[in-house]
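Only a portion of the chains appears, each positioned as in the full assembly.
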């Protein structure tokens, strides 16, 4: 029986790039990991050994670095759209039919040093409330802030653009306001119901934009949008009194949709990073929700999508 | 506008289990990492905080360990089918509609020790050709053999079973018999054509079985099938004179389909682990394809599916 070559794609993965914008004394940096994947008329490359339709992955890499110089990097999303359009629209004889750009971005903050004077932070009414050291930023010194990795995926098929932004490795914990009880009991149940537990998870989130890139449609402010989505995820996690991680997941997703009109689908993957209460009774001690063993594996894994009515969800299941 | 709860699933991930079969003096061990994910009527868990339809992930974990005792583990695939059927068919009120079991298996070999006598290995005709130390196996001592990790995914929807087996982290290299030239040149091309290069990759492969689990259909011999698929992947890699990694990918996929009737779809992910020839001319030396720098990142990434005609491919793109 004949065999068929099915879906295939190729590209250059994990192009690590640091772009310094030196337009002022105060440098700006972007630190990205860019992966490119192309689809198109590549049957001969697989079947005959002819590379006539093959844009080498080395060239793909060169293009990423050259574009970083030519166009700068305002945001990962805008940079990815530029790249995706180039590979599909500009490759000779139209052999590239689709491009997918995935980008991880690592955040840096400026190193700050106290300038010796006193300062304060507070609301208008209570401006003396908190005294702080006044800090000055160094113009070109940075420290990597590892709270989370920002992600984005840009897909272009020659007609429209689809942008999915996201984050991963954002670890959060509520030390109370979480319960879990009233669940199914069967012959394999040993878990005791919990009325005050730690809830901790490592958030992976992806959210799709309504933006389609057609007809000169204006792009969202990708960086501002990212900051706000992250804020709403954190706030919803913190403010939700939780009866299950599923409930928290749903609250996080809807919070984003409620507040960010440019987003129409949110998908979350939330591992339940179990914190087990240690039994201290053998040592004559009462553990009043104070001492926990933080386990690595196994872990609960909760995944789900929340989307606007009428939108067909597209973010794939992991 | 109202928001909709879309695709969702949950379960217990990475249940690490070692099962010792002690039926004879020669122990057998299975070393697995089992991840379970359930789909079903879980809307209330997300929306109302009611856990009445929630089978706790702790119970899922208990079930995995109890089943390992009750049924033993002949193969990851058969064990996964048992688990998937249980969660869907046996959970109360039919609230679980689908189950996905993913398993990683870590291989162990017996520790062998020389017994002091002489031995040999060879064909019938040339039996003196290679003398070897005769080794005896210890009955209960093992060393982990890290060539690759065996993977499997079992999905059951209440009617039929779909099994995708695979492997990952299998690192292979041809030190010659690989070329790359005749590709597209554009303004970003700097790569020089290569007529003798190292080809190295870290194979991730997944292959789907025709087996559907319906009507008492007999299961394949999963372990034998695995051994043979791995063998054919290795042989095709070794025997293909390559003009591109795409061509090697296609040869590997078709080799499996040609030889294993139980498999009807193969998907491969092949990172091109670049080995760059080091320029030694500044030191007055000629590098005749002898000294390479093995790079970590960036890397080419080649992905593709080969399937039988008439089969609708289902293995998802990573």
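We call the chains A and B, going by the order they appear; numbering starts again at 1 in every chain.
To be clear about the criterion, a contact is a pair of C-beta atoms (placed from the backbone, for glycine too) under 8 Å apart; a residue touches a chain by one contact, two chains touch by 3 or more.
These numbers were taken from a predicted model, which means no experiment stands behind them.
Colleague: All chains share one sequence and 2 are in place; how many are there in total?
Modeller: For the whole complex in this structure, the answer is 4 copies.
Definition applied: only the chains that are shown with their structure count from here on.
Colleague: Could you put a whole-Å number on the gap between the CA centroids of chain A and chain B?
Modeller: Those two chain centres are 27 Å apart.
Colleague: Sort out for me which residues of chain A touch chain B in the complex.
Modeller: So the residues of chain A touching chain B come out as 1-16, 35, 37, 42, 45-47, 49-59, 61-63, 66, 90-92, 95, 180-184, 186, 188-191, 242-244, 246-247, 249-250, 253-254, 257-258, 265, 267, 271-272, 297-309, 313, 316-317.
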